[in-house]
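Removed from the display is one protein chain of the complex; every other protein chain stays in position.
Then we have subunit A:
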Amino acid sequence: MALSTDFGPATALSCRECGTRFDVGPNFACIECFGPLEVAYEFGNVTRADIESGPTNIWRYRGLLPVPDDVATKPNLQPGWTKLVKADNLAGELGMRSLYVKDDSGNPTHSFKDRVVAIAVEAARNFGFSTLSCSSTGNLAGAVGAAAARAGLDSCVFVPANLEEAKIVVASVYGGRLVGIDGTYDEVNRFCSELIGDELGEKWGFVNVNLRPYYAEGSKTLAYEIAEQLGWRIPDQIVIPVASGSQLTKIDKGFKELIRLGLVEEKEYRIFAAQATGCAPVSAAYKAGHDVVQPVRPDTIAKSLAIGNPADGPYVLDIARRTGGAVEDVSDREIVAAVRLLARTEGVFAETAGGVVLGVTQKLLENGKLDPDAETVILNTGEGLKTLDAVSAEARPAAVIRPSLDAFRTAFAN
């Protein structure tokens, strides 16, 4: 059956490793070298004015994404255009001159995953898939469930069974099938990679497997938004959390595209990568001077970043080194302290991944790798309410009293 496919400016898939090109299709790995396939484009004339007159969601950048031009009229969650918070209080505490928090907890299912899933949904529609699926550390499962519900698709998502309660609930409430797997994320991921080659998984669109080239492009919108919200300027430094490394890789791609299209002035920027010490395979490789990543078994409260075998790890190393950035990691204690610091100074309650980013930012300032005088953006990619357990022991009432002024006076006499 011929499908009426419309991928907008996308013209092909291209292997990031060896450059072999393929037709636009539901493929993700190069048949020559197993390298990841990326979307290649022929962009039309995209101007700042076109973008600024677009909708206040990621579809304002549709001319730079593998989606049809009428994408904004289709049933989807319209994610993006989240707040770029000028974090002056936090900057003051850290001794920084100019600091912003890109707060992606403001997305429809409260994580950056709504961005990537929205692109995958359009690819699924184009390829005629009726079921949307994924392996997930939690946030993605919820984003897929919600997006499938809105788009009128079935969904079946797979997660490690030991996730945070809130992520389990969010992943199942939208009515699709949620399957907990007794294993780590990497084992779930392997399971999905095998399911895709089996009859059971036929006609399924796995957003982060066979739709991954499209899905991953959604993270470029973080780069576009940050630059536009800064007044069409790329920041000097950016700190990005690393799970698979796809988000960081695509933010770099997004900045490069903006420069190439003349939408921002060319400048040098530095990309820093943040991991939790309990799952820091990329940070370990960076510090050891390696260009390949040895997988690890994750053990951290930052479960959304608990990928021990990160697919795009080698590219994170390449980009951190190319741009003069670094890769660093922080302990679970430092993560909790950073979540509380961000909440206390800016009124932003981040999930543990946000704590990883801020904790690493502090560490990079201490060891002199991050310039406190340079304009810096840090990412919060998820919502603190989904990882309550991380801080619940420390975030308690100051007192429980009878409803009387005397009781209050007594409790807080000093």
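Rule of thumb we're sticking to: a contact is a pair of C-beta atoms (placed from the backbone, for glycine too) under 8 Å apart; a residue touches a chain by one contact, two chains touch by 3 or more; residues count from 1.
Quick note on the criterion: contacts and distances are computed from a predicted model.
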Name under which UniProt lists the unshown chain, selected from "Peptidoglycan glycosyltransferase MrdB", "Molybdopterin synthase sulfur carrier subunit", "Glycolate oxidase FAD binding subunit" or "Na(+)-translocating NADH-quinone reductase subunit C": "Molybdopterin synthase sulfur carrier subunit"
Among A:126, A:189 or A:381, the residue in touch with the chain that has been omitted: A:189
Hidden partner chain, touching residue among A:82, A:109, A:135 or A:277: A:135
Residue of A:19, A:75, A:262 or A:295 in touch with the missing chain, whole complex considered: A:295
Hidden partner chain, residues of subunit A it touches: 17, 27-37, 135, 185-187, 189-190, 192-194, 196-198, 206, 208-209, 212, 216, 243-247, 292, 294-295, 307, 309-312, 314
